[in-house]
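Since the structure comes first, as structure tokens, the remarks are kept for the end.
Removed from the display is one protein chain of the complex; every other protein chain stays in position.
All chains are identified by letter, namely A and B, in their written order; residue positions are counted from 1 within each chain.
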Amino acid sequence: MEIRMKNLTKIFTSKNKKEVRAVDHVDLVIPSGKLIGLLGPSGCGKSTTLYLIAGLLKQNEGEIFFGDDEVTDTPPEKRGIGLVFQNYALYPHMTVRENILFPLQNLKVEKSEAIQRTVEMAQLVGLQEMLDRKPKELSGGQQQRVAIARALVKKPRVLLLDEPLSNLDARLRLQTREEIKRIQRETQITTVFVTHDQEEAMSISDEIVVMKDGVIQQMGEPQYVYDFPVNLFVAKFLGNPQINVFDGIIEKGKILINGMLVGETKLPNQKVFVGIRPEGFIVDKEKTSPFQYEIDLVETIGRDTTLIIEVEGNDGSLLDKKTFKAIVDAEHRIIPGDTVHFKVKPEKMHLFDLGGKVLK
Amino acid sequence: METRNNWKAWLYLAPLLILMGIWIFYPLINAFIISVYENYLPLANNGAGQATGYTLQNFVRILNDQLFWKALGNTFVIALISVPVSIILALVISVALKSIPKLTGFFQTVFFLPYVTNAIAIGMAFAFMFHQNYGLFNYILSWFGLDPVNWIGGTSSWWAQMSALLIFTVWSGLAFKILVFTSGLQNIDKQYYDAAKIDSASKWTVFRRITVPLLSPLILYISITSMIGALKAYNSVIGLFGEELGAQPYSMITIVAFVYKFRSSYTDVGYISYAAAAAIILFVITVIFSLIQGAVSRKRVHY
Partner (left out) sequence: MSDVFVLNEKAYKRKKVISNIITYAFLSLVAISVLIPFYWMILTSFKTWTQIEAIPPILYLAPSKWNLSNYTDLFLTTSAGQPLFPFFTYLKNTVLISLLTTTGTIITTILSAFAFARLNFKGRDTVFAILLATMMVPGEIFILTNFLTINKFGWYSIYDQTYSDAILAMTIPFMVSVFYIFYLRQTFKQIPNELYYAAKVDGTSDFKYLLKVMIPVAMPTIVTIIILNAMGAWSAYIWPAMVTAEDKYRLVSNGLRGAFTDTSTGRTDYGQQMAAAVLVTMPLLIVFFTFRKQIMRGVSRSGIKG
């Protein structure tokens, strides 16, 4: 079931009459049967978008379609969606079984079928032993699986998850995100989940949608968006450690950072931001490359070494300090104080104009 | 951790304990003692009191008194009818209040008015409204083509009087319950209602299977405290019927009124013992009711 959003807008008005456009004229198509990650910093509008799809929030402008059906004015209980809340929202006074049964009872599903489906769902999420427990007797991860079961039991057209992993501890997070992927693969339900953790989104999504200030920045396969960001924001949001952004300039086909040559281009002369991924630095053993820095800190973690360079801001103020990180092989045995010459992998370098848009 | 400042704490508690010692603990024990005194004259012996012995006859006397059973019956009717009715009404009103977009504060204030008033003053207003000829209630009945009822006139039936008393009791009891339920409803996480919407629950299902269960601890608390309060009905009877306690003398007597009736004859031999015995019976009834409610709640109340 494909989800289509046209010109979707949601405005919140605060008490002092200030208007916030949480979602700003968004056009988005979520392909059927895929796992899509809605990604962005807090306040970017991703949760709002999710709740608009669910129908729990009413849009100010725009339309929403599930397949060929327009659901713009349809109330949430009639849209056929399953929603997993960030805090799971499991009814505390009902057992796991009753929680999962609840939607089926409301949809007047026949009793024996409802019971059978409940057991199937419990098995799908691996909780068939816990059916008679109450939510407070379960761990966070288990509660979430109940929430997923409850959402899926009514065979919804669309499954929505609001920050599904943020309440789990680190170990559980890895485990659970694989679970989500597995369940989605098995059920083939169009699934949208919201997260602020780019690693999470990138690891399991079929496609990611990056949002900022209510506007979609880019949509695509995770690796593609990582390798070909359309703007500075997307480039900085994906990738850990963050992409290094240098102030640079293009002069006569040469890309220069602080006068140092880092690469060549056919673009016209202009001031640019040069984004270089940490893994895009190669140590020049011959020490001939003009692109060099004195290393301030070195962190070695077995396989890789991270070289940390601290540079003062453009106006020389200490407050404006920037930190650059380069990840290189550990074999180079570099220590703080060394001056290292770098070569840059061209595919790991991205040029942006001063407005943040990528330059090809 | 904090030191165990034993003696200082007792210093802070001293006023409390002294006052409670005189006016709460001693009377509590004394009530039991008095109730088993025989022929007790409390003010004889220069105030030390004098009795001829110990006996359980006081209790027997009470239990044989027809007026006691009448009082018991009246009190039970008041408690067993007014409490459930007012709780259900208060619940419905609170839920209704929650669902309207505007004017919530206005309604809440209006609904709270009965709590701030003097039961006797309002009782008198009600008494006048129940007047057979000039009363407002009969006037309203006449709008529906019904005959006027003799609510509290000299020849009115027990049913009419009790109905009037119940109407007044429910009316007075709504304010506190509505306030507490409204607060409780606000404390229910909105997420459960969102989840219920996604789960396609109808409004009635939401009320029955989510709101009420989540509110059940509060409902239990109100239930117990209201029941205890209803068993102590007195001011409302005075307000509605005056010192005669009914259209016919003592027709609406309650247990508490019964206790006071004996107390007022304290100079007569043994009468205050009867009062004490009756009060203790009331206490026992209160405890039993609370225990029953506690037991019932085990199954129904969800924490």
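FYI, a residue touches a chain if its C-beta (ideal position, glycine included) is under 8 Å from a C-beta of that chain, and two chains touch if they have at least 3 such contacts.
Since this is a predicted model, take the numbers as computed values, not measurements.
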Field: Candidate in contact with the missing chain, chosen from B:I120, B:L166 or B:I188
entry: B:I120
Task: State which residues belonging to chain B touch the missing partner chain.
output: 2-6, 8-10, 12-13, 15-16, 19-20, 22-28, 30-31, 34, 42-43, 47, 49, 93, 96-97, 99-101, 103, 107-122, 124-126, 128-129, 131, 133-136, 139, 142, 171, 174, 176, 179-180, 182-184, 187, 203, 218, 221-222, 225, 228, 231-232, 234-235, 238-239, 242-243, 256, 259-260, 263-264, 266, 272, 275-276, 279-280, 282-283, 286-287, 290
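Here, only the chains that are shown with their structure count from here on.
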Chain centre separation in whole Å, for chain B relative to chain A (CA means): 59
Statement: Touching chain B in the complex, chain A uses residues 54, 56, 75-78, 81-83, 85, 87, 89, 91-94, 102-103, 105-107, 150-151, 154
- prompt: Where on chain B does chain A make contact in their complex?
  reply: 189, 191-192, 194-202, 205, 209-210, 213-214, 216, 302
